[in-house]
Structures are given as C-alpha cells and as structure tokens.
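My questions will all concern the structure given below.
All protein chains of the complex are present and in place, except for one that has been dropped.
So, chain A:
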C-alpha cells in the first residue's frame, strides 16, 4: 500500500503504541484521591508537562480534549461566549475563509444560534490570510470582536499563515487569537508562547498518536466558557473523566513530533519537491495549488513540507481517487460530507479556483512513514490514471453534446 494521506491521519508510531498499550492495563481515575487515582493523575500531569515543553507552553495552559474538533469548538464557542458575557457588544467572530469545518461550522453555528456575526477573512490565491486583511477587519470595530481564529497551516493546500503577525494584530486590541495547528505540529516550529497566540489546537492522530485525543493550549488569562458541562476536570473548562492511556500516548507522540521536527521537515520537503517535480514532468498541465513552498513564514517553510495538492484539469477527483485506490495508492480529494460525497473544496473556491477545477483535485500528503518508493509508485501511476480519468470526465460532456445535436 502506498499511503499518501498523512494529513487525514498518520500511522501510530511504535513508541506511542507501546506507551498506549502499556498504560491501557493500569487503572484508576485521575480525579480519585486514593493511591490508584494519584498514580493516574501523576501520569496525566507528566503528560501535560511533556506536551507543554514540546510546544512552548506552560503545563497549566494544556487542556486535554478528545481531539482537534473538540479543541476548535471549545476555543471558538467558549471564548466567544465568555467574552460576550462580559461585554454584549462583542458579537463579531473573525475566521479565515479556508478554516477546517471544525472552526468554520462552529462559527456558523454561533451566527445561527447565538447571535454572532461571522466575518470570513479573505485569502490570497495561495490560501493565505494577510495581516492587513485581519487588521482591516478588526479596525471596522475593534470593540465588537469576540475572537479571531486563523489556522497555522491549511490542511488541504498546505499554505502556512503568518501566525505571529496575526496574533500581534489581535493583541494590539486585546482580542484573543486562536489557531488550529493540527497540521503544523511536527513539521513547523510551533511555539505557543513565541507565536503570541492565546489558544492553539493540536490533535494526536495527525502526528503518530492515537485517535480521540488532543489538546487545546489556552492562555491562563483567556476567558473561555465550557461547551460541555460536568466534573470540570480540566480547569473547569473541559469536563469528562481523563482518558489516561490516550493522554500518555498523545504526550509521547507530541514529544517525538517536536524532537524530530527539523529532521522530519527537511526530509519531507525533499521528498515533496521530488514528487511535485516529477508529477509536473509527467503532466505539464497539472496545477499545484497553494503556496509554492519556496519562501519562509515565521522562520519556517511557507508550505507544509509533506503537502502536495494538485488540480488536474478535465478530471473528476472521485475518478482519480478510485483509479489510484485500485492501484493501492491512497490519497484524498479534499473535504467530504457525511455521505462521502466529494464536494468542491471551500478552500479552493475561497482561493478563487473555478468549481470545475476544484472538483478535479487531489491531495497527496507525506508523513513519517513516507519513502521515495511511495513517490516512485505515484509518479509511475499518475500519468495513465489522469489520462483515463480525463476521458471519463469528457465522456459525460461528449454524450450531452451529441444528444443535444440529435434532438435539434
């Protein structure tokens, strides 16, 4: 199997699997006061310190959650609610137009059910939010902004945002800035304190950790209301019995991700450059979407090192995906709805792509298990696959035309 979908999820790292299985057989509720409880609590707090150290945060800023979606919802809704409770004029939620649905839909929900006004921050043709765009949006009425959320790096096209500048633009007005760093951790220099962000989302399974665990890094002074209510285990902001084995394994994954980050990023960037060059050589009309990845943003690469996102004109993404899948090559067409229907990506549309072009797109994402063999396999297959998908894409149009002519 040629797995080129690390942005969807990553194979678990052996050391993480070991940490997970080792912790599974221990027992004790981390909130219990007896010996077993204390042992569980100790494992959680050590994990908290590990995550904090790896991501430039203080341990007290780490809130363990069930993953990226929960962290995003907690940040967007929780900060909005808490800030608005203090000042009812704070109704505006500023999010980039290319956010993951966990942020976008949380903000939309606030608009539909909680009286918020969502402002979608425009992006450039690479999918990047410019500092000026954010500053201008804030300046329209700084007092009315409850929260700003812009992702560290885009999950579809890999473009990295200037998080430090965006955070500073918010800080100038005392507005909390949240960033979804799910794709960034492990390949970009993510430093919570250094970034100036007030809240940051990280997910376990995107970096060789287990599913169903992640964290929200939340500054101590950032007001945040809980989304679900209960025991208040995590700073009274997040309730639920702590998932000790998952948290222990997650911490190990974050530790490895940060420790090996530079070496991994360099290796993936070389592999990715090779992949892009050879796909383009095979298919000169393939369009690489997103930042070309040749510059730097905040001292790191301007594009996720493992991300290659192409549009293949005249093709439909679902045809490409099926044909590659049949050859054992696994990739993604972008966002999918619950029925599994490929929709034209909101990210590409926000970048100004034609819907037909957006439909014919594929994301190849490299990660810790990727090798040059994977790239070789893809490069060998992609030419014939695109040719075949193109004939399938054109088949429908041809039939429609000939039929119309026959009926005239």
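One rule holds for everything that comes next: a residue touches a chain if its C-beta (ideal position, glycine included) is under 8 Å from a C-beta of that chain, and two chains touch if they have at least 3 such contacts; residues count from 1.
Operating definition for what follows: contacts and distances are computed from a predicted model.
*Asks:* As a check of understanding, state which of "tRNA-specific 2-thiouridylase MnmA", "ABC transporter permease", "Lactate utilization protein" or "2-hydroxyglutaryl-CoA dehydratase, D-component" is the UniProt name of the chain not shown.
*Replies:* Result for the unshown chain: "tRNA-specific 2-thiouridylase MnmA".
*Asks:* Just one of A:172, A:262, A:326 or A:372 touches the chain that is missing; which is it?
*Replies:* A:326
*Asks:* Footprint of the hidden chain on chain A, which residues?
*Replies:* Missing-chain contacts on chain A: residues 318-319, 321-323, 325-326, 338-343, 388-389, 391-396, 398-399.
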